[in-house]
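A single structure is presented below for examination.
What you see is the complex with one protein chain gone and the rest in place.
As written, the chains take the letters A and B, and residue 1 is the first residue of each chain.
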Amino acid sequence: MKIVVCIKQVPDAKDVRLDPETNTLAREGVESIMNPFDRHALEEAVRIKEEHGGEVVALSMGPPQAETVLREAISCGADRGVLVSDRGFAGADTWATSYTLGNAVQTLGEFDMVLCGKQAIDGDTAQVGPGLATQLRVPFVTCVQKIRTIEGKSLDLERMMDDGYDVVRLPIPCLLTVVKDINEPRTPSLKGKMKAKKAEITVLSAADIGAKPDCIGLAGSPTRVVNVFSPPPRGDRTVFTGSAEEQVDQLVEQLGKYI
Amino acid sequence: MDYLLTEEQQMIKETAREITEKKVIPMRAELDERNAFPTEILQDMAKADLFGIFVPEEYGGFGGGCLDIVLALEEMARGCVGVATSYAANALGIFPVLISGSKEQKEKYLPDIAQGKRWAAFGLTESNAGSDASGIQTTAVLDGDEWVLNGTKQWITNGGEAQVYTIIAMTDPSKGPRGATMFVVEDGDPGFSYGKKEDKMGIRASATRELIMQDCRIPKDRMIGRRGTGFITVMKTLDISRPGIASLGLGLGQAALDEAVTYAKQRVQFGKPIIAFQAMQHMLADMAIQVEAARALIYAAAKHIDNNPKNMSKASSMCKVFATDMAMKVTTDAVQVLGGYGYMKEYPVEKMMRDAKILQIYEGTNQIQRNVIGQELNKEYS
Partner (left out) sequence: MLIIDKEKCIGCGVCEANCAFGAISMEDGCAVVGDSCTLCGSCVDTCDVEALKIEIAADAGSTCNLNEWSGVWVFAECRDGEVSPVSYELLGAGRNLADQRKVSLGAVLLGSNVRDKATELIAGGADLVYLADHEELLQYREDVYGSVLCEMISTHKPEVVLAGATAIGRSMVPRVATELRTGLTADCTQLSMREEDGALLQTRPAFGGNIMATIECPHTRPQMATVRPKVMLPLVSDTQRSGDIIEFNPTAQALTSNVAILESVKAEQEKVNIQEEDILIAGGRGLDGEKGFSLIKELADELGAAVAASRAAVDSGWVSYPHQVGQTGKTVSPKLYIACGISGAIQHTVGMQSAETIVAINRDENATIFNYATYGLVGDLFEIVPLLKNKIKNVRGQ
């Protein structure tokens, strides 16, 4: 079983906030982490490998420093890490990202499964998984909460729906995106950490994966960001003053109709 | 303070801390209340390779030394001394095989221990043999190709949970201390059973049971080392294990200090956080001094032991006494800093204070440790 796990390095979202003085993003001290959903995809891949044998390749697209998450993936059980990195990828939307990852996966050769987290916490689009499957021309299922059985070239799993779940059977090769319920990711082992420290991370450029210049980065992206703004505050606000008790009294007076 | 740890040592600390934060701290109150053994947490530790730290590389471990174990235990004890004790007792239980075992015995047990497939426990204490180990009444008699063991071991940490037990028994009672020999007894051996689980004041996540041997028959090759060397093996084992107990005190003291400072910054009385009061600052300062001094002494002792000196007993005993007395003092002070809240089970310092007490008692009471130090001084100055 050869499994490719797609991993994104993201800013730790809970630390990202707007500086009220300058109205810019406060970046100081914002750590880069492995996208939490991808951690579950990786864990599932490693578990499948442990049961069925094979290889787990961690794949990431990003700037050179994204190498860190690939090393982390190795410490959690991935066999090797591949980073696709090229200045030409800058500005990629989900279409161009899917295309780039698609080319990268094909460059890595045949595979049985591609696993992705349901979405990345910085963009929350959940589009790259299905987009990548479409690029690779393999069947896919999103929001997998449990893999029930893997028998030969067939896979039974549970896919989360808004009102419950569907039990789905699909053939291998395929792509799955997973939700957090699927497993509890392990803590990196000591051996894993030592292996990760020494590991060689393969870096592939746009040319290495045979990507067409008009399909990558901003040029390859059908969408454009045309405006970025801070959300407008509501106009009618009243901030009470005084002691806690005085503030509560004023509030209760105003909330009359709800009480 | 920077102790100039190697990259590997930092990884050990980091890994132990991660497990502690993710798995131990969220569970500790429940384990304590239910008197429950932390099987799952220990399995997680095994998956993270923490059980391999003290196993030589040729048996699938990391070949780490005393300092490496000390670092791991310190981090674990910051979460729960009960859980950390279960880990420490596993190391203690397998040290006799590491120190005096045959190649075959090492091949048989060490890889499983390194992977966490089997756990170990150490069987020394008996009802009449506590501080005075010469009172051991368990006997082992050779009968053809088998040893036959009879006797009861008391308060054995990991008893009933471990699969591999290193047991000391008298093979030649007439020879006194030179008549004791160590054996490996395995879970399921005929005539081997467990007594009741003890209900303890603290470290309630750890399991403490009697080991009962009634005509317990084991193969001849389960003897560890030569006949009559049991006490030497026990002494060597305790020499390298004591800094681990010291480290439990260190981690616990650090955790209590952390809780106390955090609380003192939040708690407002007379219009300001209580940390602003000098009485409080002095108390916290004394706690911090003691914690750091214990750390420096333990790390130094562990490095000393890792150098394999001829005599390690004094250093080993010194750090055990200092750090565990410190833990008792600092946890008691932490409860004082938290005042009424500290006395309630809602806050973790109450458990910490209960957990601290055993550290002054087990693996040689602190009085016995002082005896050891005193005897060593007597020798040194002769």
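The rule we apply is simple: a contact is a pair of C-beta atoms (placed from the backbone, for glycine too) under 8 Å apart; a residue touches a chain by one contact, two chains touch by 3 or more.
Every value quoted in this text rests on a predicted model; they were computed, and no experiment measured them.
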| item | value |
| --- | --- |
| Which displayed chains the unshown chain touches | A |
| Absent-chain contact - pick from A:A104, A:L170 or A:L190 | A:L170 |
| Sole contact to the chain not displayed, among A:G81, A:G192 or A:G217 | A:G217 |
| Residues in chain A touching the chain absent from view | 11, 13-14, 16-18, 20, 22, 24-25, 27, 63-65, 85, 87-88, 90-96, 98, 121-131, 133-135, 139-143, 156, 158-171, 174, 213-215, 217-231, 233-234, 236-241, 244-245, 247-249, 251-252, 254-255, 258-259 |
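We adopt the following convention: only the chains that are shown with their structure count from here on.
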| item | value |
| --- | --- |
| Whole-Å gap separating chain A and chain B, where each centre is the average of the chain's CA atoms | 42 |
| In the complex with chain A, residue positions of chain B that touch it | 7-8, 11-12, 14-15, 18-19, 22-23, 44, 47-50, 52-53, 62 |
| Chain A - residues contacting chain B, complex | 186-194, 197 |
